[in-house]
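The complex is shown incomplete by one protein chain, all other protein chains being positioned as in the whole.
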Amino acid sequence: MTTQDQLSAWVREFARQVTEHRDELTALDSAIGDADHGANMARGMGAVVEALDANPPATAGALFKQVGMTLVSKVGGASGPLYGTLFLRFGTAAGEVTELEAAGFAKAFRAGLEGVVARGRPEAGDKTMYDALAPALDALDESLDGGASLGDALRAASAAADAGRDATIPMLARKGRASYLGERSVGHQDPGATSVALLVAAAAATLG
Amino acid sequence: MTTQDQLSAWVREFARQVTEHRDELTALDSAIGDADHGANMARGMGAVVEALDANPPATAGALFKQVGMTLVSKVGGASGPLYGTLFLRFGTAAGEVTELEAAGFAKAFRAGLEGVVARGRPEAGDKTMYDALAPALDALDESLDGGASLGDALRAASAAADAGRDATIPMLARKGRASYLGERSVGHQDPGATSVALLVAAAAATLG
Amino acid sequence: MKKLINDPADVVVEALRGMAAAHPGLRVDLENRVVFRGDAPVQGKVGLVSGGGSGHEPMHGGFVGRGMLDAACAGEVFTSPVPDQMVVATEGVDGGAGVLHIVKNYTGDVMNFDMAAELTTAKTGVEVQAVVVDDDVAVQDSLYTAGRRGVGTTVLLEKIVGAAAEQGRSLAEVAGVARKVNERGRSMGMALTSCTVPAAGRPTFDLPDDEMEIGIGIHGEPGRRRVPIAPAKEIAEMLVEPILADADFTSEPVICFVNGMGASPLLELYLMYGEVATLLERAGVRIARSLVGPYITSLDMAGCSVTLLRADDDLLGLWDAPVDTPGLRWGA
Partner (left out) sequence: MKKLINDPADVVVEALRGMAAAHPGLRVDLENRVVFRGDAPVQGKVGLVSGGGSGHEPMHGGFVGRGMLDAACAGEVFTSPVPDQMVVATEGVDGGAGVLHIVKNYTGDVMNFDMAAELTTAKTGVEVQAVVVDDDVAVQDSLYTAGRRGVGTTVLLEKIVGAAAEQGRSLAEVAGVARKVNERGRSMGMALTSCTVPAAGRPTFDLPDDEMEIGIGIHGEPGRRRVPIAPAKEIAEMLVEPILADADFTSEPVICFVNGMGASPLLELYLMYGEVATLLERAGVRIARSLVGPYITSLDMAGCSVTLLRADDDLLGLWDAPVDTPGLRWGA
C-alpha cells in the first residue's frame, strides 16, 4: 500500500537522482547520442518538482498526469514524449485515488510501459529505455504474484532494471540516435535505460 | 672583389638559409605578428632562385633588380616591398657591372638600406629589420675603412647584424604589426631583423 | 569550454533575444521560443512551421521570413522543441489554408511534432500536414535504424517549399513539393572536431589530432567511421561517392550545397566546393545552382557536409524566387 505522500516522495527522489546522475547520463549520451539526456531529464524533473511544490495534486491520477504533462512540455527530444507518456498513462490507470494497492501500482506502471511502447515502438533488444523498464515490470509482477511485499517486489524490480540497463551494453542499437552508429553503438550503455534504472531504484527507496 | 657568380651564390645562399630557417622565422612572427614571415621569405626567395635558374642575369645591376622585382611581385606583406626595395636600390647603385669592388659593394648595400628607410621609415630602436641592417652596414663600412678585406668586413657585419637582431629582443616595437602589442612586444626577437641577419651571414659565407 | 555565452541554461533564450533585436522584421515569442514572420499569419497562404533543437543556426529561426518559413520553434540545444511550442507556432501562422510541419527525421522531433499536430487539430481544427526530411546517406534506412536523419536537404526544402507557399499553392500541393524535394535530396557529412554542448561543458566525443569522423549528423553524434585526416580532395570523394551511389544525379540539373558545420571558415568551404564541383563534373552531374556556407550547423563543430538535390524547372524556379530571411536573402 502506498500513500499519496509516498508517491510524491518517489517522484521527488527520482528528480534528486537524475540531478545527481546528470553528468553520467550526459556522458553516456555523448558516447552514442547527442549529449543531452542528463540535461533533458534534470530540466524536466526540476520543472516537475517546481510544479509539485506550487500545486500539490490530491490524487495519484492527478499527480502522475501532472508529472507527465510537465515532462511533455519541458523536455522535448525523445525522452520528453516517452517519459511524458509513461507518466500520463500511469496516472490514467491509477485513477483518482489517494492510495494504491501493490497490484494497482504494478498495473498502472505497466500501463506506463505500454504507453512507451505505443509512442516509440521499442522492442526488446533495441537498446532503449524499454530494455530496463520491461524486465523491471516483469520482476515486479512476478514478485508480487509470489506474495512479496511491494517493497521487496520493487527491490527485485530495481535489480532487474539494473540488469536490463547493463544488458544494453553489448546491444546493437536499433532505435533512437544510437541506431545511426550501427556497430559503433555496441559496448556502450544506453542513457535512457540508465535513467529508467534510477526511476525504479527511486521507487524501491521510497515506496512499500 | 666579388664576381657575378659570387653575387648569385650569395642570393642562392640567402634563399637556402631562409628556407632552412623558415619555421623559426614563422615562430618569431607568431609571437608578435601574424605567423607568415617564414612563409613569405621562403616563397619569395624560392621564386627568386627559379627566376635566376630560368634567366641568369649578366650584371650585378640586373641580378639585384631581378631579385627585387621578384620579391615585390611574389611576397606581399611588409617584407615584400621592404626587401624588394632593398634589392632594387642595391641593383641600381651597383650598376651594369660584372664585378664589384668592396667599396662599391658596401655603397650599393647602403643604398639598399636607404631604400628600406624610404619605404618603411623605420628608426633605430623601432624593433624592425632596420635594427639588424643598419649596424651591419656600419660595421661593414668601418671594417673596410680600417683596411679589412671584404670577407673580414662581412664577417664583422654579420656579427653586428646578429648583435642587432639580438638587441631587438628587449625593444618595444614602434613599427609594423608588433607595435599593436605595445608592452607585450618586449622580450621577443623581431622576425625581420632575424631574416636580415641571415642575409648578412649569407654574404659572409659566399663573398670576399 | 570556451563560448560567447552566459549561463549555459540560458543560451537559447538569450540568442533568441539577440535575434529579435537584430531583426525587427521578425516577431520573436521569447516565452514560447518561437520565431514568427512579422506579418504572420498571412491570410490565404499555407503556413510553414519548422523547428528542432537549437545549435544549428541559422536553421531554423534564420529561415523565417517572406518566401520561406512562417514560424520556427527553437528547442534546447540539440533537443527537439516540445509540442506546446509547435501548437503556438501552428496557430500563429494559420491563415486559413492549412499548415505544413517540416520535421527532420529524429525520434524526438517526430514524436513531438506528432503530438503537436494532434493537439492543434483537436483544439482548433486547423488542417495540419507534416513532411519528414530524411536525406542522410550515412545512415541506412532500414528496420534496424530510426531511418535516415534529416540534414542538409532541409535547408533547400525550406527555401523551395517556402516559395511554393508564397505563390499561393494549396496545402496538398505544398506538401507534395516538400515530399518531392525530400525524395530528390541526399546528404553526407564529416567532422574534423567534435562540438561542445553548452550544458555538457565538454566535447561530445574525443577526436585525436590526426583523425576525423565520416558520416556524422548535425547533433555532435559520432559518425559511421573514424579515419585518418586526409586532404580536401579525398574528403570530397568520401562525401560525394556515397551520395552518387545512392541516387542518380545525372538525369537532371542539381542544386549543390556545401555546408559548414559551424567552425569551418568560408575559405575552406569554398575550397571544398571546388573539389566537389570537380568530382561532379567528372561524374556527369550538371550543377545548376549552388549554395556554400554554414547554414545547418552543429554548434562549434569543424567540418562540412555536401547535399545534392536533383531539380527540375519547377524546383529551380522556386529556388530562384525572392526570399527575405536573416539566413537566406535574394530578390528582396
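A, B and C are the chain letters, set down in written order, and residue numbers restart from 1 in every chain.
The criterion applied here is as follows: a contact is a pair of C-beta atoms (placed from the backbone, for glycine too) under 8 Å apart; a residue touches a chain by one contact, two chains touch by 3 or more.
From a predicted model like this one, the values you see are computed outputs, not experimental measurements.
K.L.:
Any idea which chains on screen the missing one touches?
P.N.:
Touch partners of the hidden chain, whole complex considered, are B, C.
K.L.:
Write down which of C:Gly96, C:Gly168 or C:Pro265 is the residue touching the left-out chain.
P.N.:
Answer from the full complex: C:Pro265 touches the omitted chain.
K.L.:
For the chain left out of this view, which of B:Thr59, B:Thr92 or B:Ser179 touches it?
P.N.:
Answering carefully, the residue with contact to the hidden chain is B:Ser179.
K.L.:
Of C:Cys73, C:Val103 or C:Ile235, which residue touches the hidden chain?
P.N.:
Among C:Cys73, C:Val103 or C:Ile235, only C:Ile235 touches the chain that is not shown.
K.L.:
At which residues does chain C meet the chain that is not included here?
P.N.:
Touching the missing chain: residues 2-7, 11, 14-22, 54-55, 57-58, 62, 192-193, 209, 212, 229, 231-233, 235, 262-275, 277, 287, 290, 292, 294, 297, 299-300, 302-304, 324, 329-332.
K.L.:
Under the stated touch rule, tell me which residues of chain B contact the chain that is not displayed.
P.N.:
26, 30-36, 38-40, 43, 72-82, 119-120, 172, 174-177, 179-182, 184
Just so it is clear, only the chains that are shown with their structure count from here on.
K.L.:
Which neighbours do chain A and chain B have in common?
P.N.:
Per touch definition, common to chain A and chain B: zero chains.
K.L.:
Could you grab the centroid distance between chain A and chain B? Build each centroid from C-alpha atoms only and quote it in angstrom.
P.N.:
74
K.L.:
Just how far, in Å, is the C-alpha centre of chain C from the one of chain B?
P.N.:
Result: the chain centres lie 54 Å from each other.
K.L.:
So what's the Cα centroid distance for chain A and chain C, whole Å?
P.N.:
Whole-Å distance between the two chain centres: 32.
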